[in-house]
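Next up is a structure, given as structure tokens.
The complex appears here minus one protein chain, its other protein chains still in place.
And then chain A:
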């Protein structure tokens, strides 16, 4: 797609033994054959030490000796094998090793090992207590249990202790606070009981509790890691690079993180502008729909500002990179974004809300139990033992699993529907939405323009124009090529930069380009625009024949109408907030049957509308893709953004959806409702368990055996309830797999 060379040094990191290392996202790895083919193919190159495909994350890691092979040869070899590969920008890939995941897995292994061994000893003690175990043997078993449990709690409990300490330091309560208190007290009490040669110790309860909770944490982390790595692959495949023009005039492609203010960047025709800056040389037309929401192309010339994410038309531009300064759109967006995200961080997750209610209640009950037994005439130590056993039995094992278990199952299902979650609590927030605000361009419509009128396939002039359009990268030309299905380019095409194309067919001049370039009259332009409000025009002129004008517009997503209708039936209030002009928004709203719409909205106005709705007590879902939507996305109760959106918006949104369809939005809402119901059921199951268990504990009847059985049973109950979400959910055809299916089969052998 690009003619200039890529600066590979920027993508390569130093590896082992003086070699170099590069990570690539490879498109189209589907099976073992692809994997073997790539690895074998690369190993034939000189100097390659290891080439390993990761089928789970669809990535390739290569280590090689730099003096023998270049990175470009590796990518060329992959291309020869039939795979497009894009290297990861090392700066954007912060977590190559997935440290958190490994730490959780290590803690899980340690807790599992310790849990099994302590359980073995505990079961012996329990059966011994019922028969004739000698006090010496029991003490011996308890001491060994203590020896295993103390280091285990210190090691495997770290994730919880860290999170609890952070929460307390910030003056908040979260789920980990009661967990840590419960575990620490259980172990401390058991050590004291052991020293006093008592019959009971609670080591296995503490360790098994940690084990169950770590399972939940690990699954949760894994699911989000999968989403994250998938999103990173998409970003790399979108090739977030810029063609930097060096001081000596050479053009090299570098990752965006290496572009600095003041650099000169080349933007070829048909490419996305990678940076914010000012045009130095060149004239072109820019599709700003991602930034302002306007669907009409805007002409640019030297001295004008262009924004990252906008699509360049036909002409090549040289852009001087600028740090945002003063009252630009980007500054405004950034400022609004900051205030908007602060408002959102006030949201408290369900689990933490439950913890706020639960912790004082349980700790109060334990304290009352202690005082009650004391007043009933029991010594302070047995009273303390009973009150701690209340804490142990209520230790929020089920409560700690109730929310993550559902989130794991639900986010897996969302993943299959093509929705990738950015934030873990998006599911619960999606479930209380009652109002949906849509952006128009790029959200309800697709990002690429399409011909509005039907064309006659017999029409020679249009067929010729389609062939002429093959010579240009202009988005409208690309749309014309698609509409006509042209395959054979015309010879001798000359391009008038920023205006159009020209060639001679059988002695007659054929022109394709802007209306002015082809000499259309202003009445003609107005007439066409009246029929097709908000359209962009492409003009064709063959010889002295009258000018023909073709209107283009971004078409609606194929299922937009059906999805909007079903959302309305479900009682959501829908509204369109667009930056586009009144006629085109009116047309779109009319087609979709959305009564409330506003056009020409600036970012601040979108936020204002959002705040007005939220003041009315409405929970708003914002769906948008543009830079102008980013503050609203960050400020809304919850937000979704299509994968074609600008970077900033994707980062601001709670979830990203894939594919050309709008259906994932409806799926996300439906699945999150079901997940919310399951979360609530789980919390009730936990509450019910406590209602039964607490009186028994308060009465002083809890033995370690009872604690272990009750805890496991309640954990299994909430997990099973979460898995229930999967039942009756026929697997929807995944939009993630669709683009791969039917794709080019790599040549075998």
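By our rule, a contact is a pair of C-beta atoms (placed from the backbone, for glycine too) under 8 Å apart; a residue touches a chain by one contact, two chains touch by 3 or more; residues count from 1.
FYI, contacts and distances are computed from a predicted model.
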| item | value |
| --- | --- |
| Choices "Cbb3-type cytochrome oxidase assembly protein CcoS", "Multiple sugar transport system permease protein", "Spore germination protein" or "Peptide ABC transporter ATP-binding protein" - which one is the UniProt name of the chain not shown | "Cbb3-type cytochrome oxidase assembly protein CcoS" |
| Hidden partner chain, touching residue among A:109, A:357 or A:677 | A:109 |
| Which of A:137, A:166, A:261 or A:494 contacts the chain that the document leaves out | A:137 |
| Absent chain, residues of chain A that touch it | 31-32, 35-36, 40, 53-57, 102, 105-106, 109-110, 113, 116-117, 120-121, 134, 137, 140, 144, 148 |
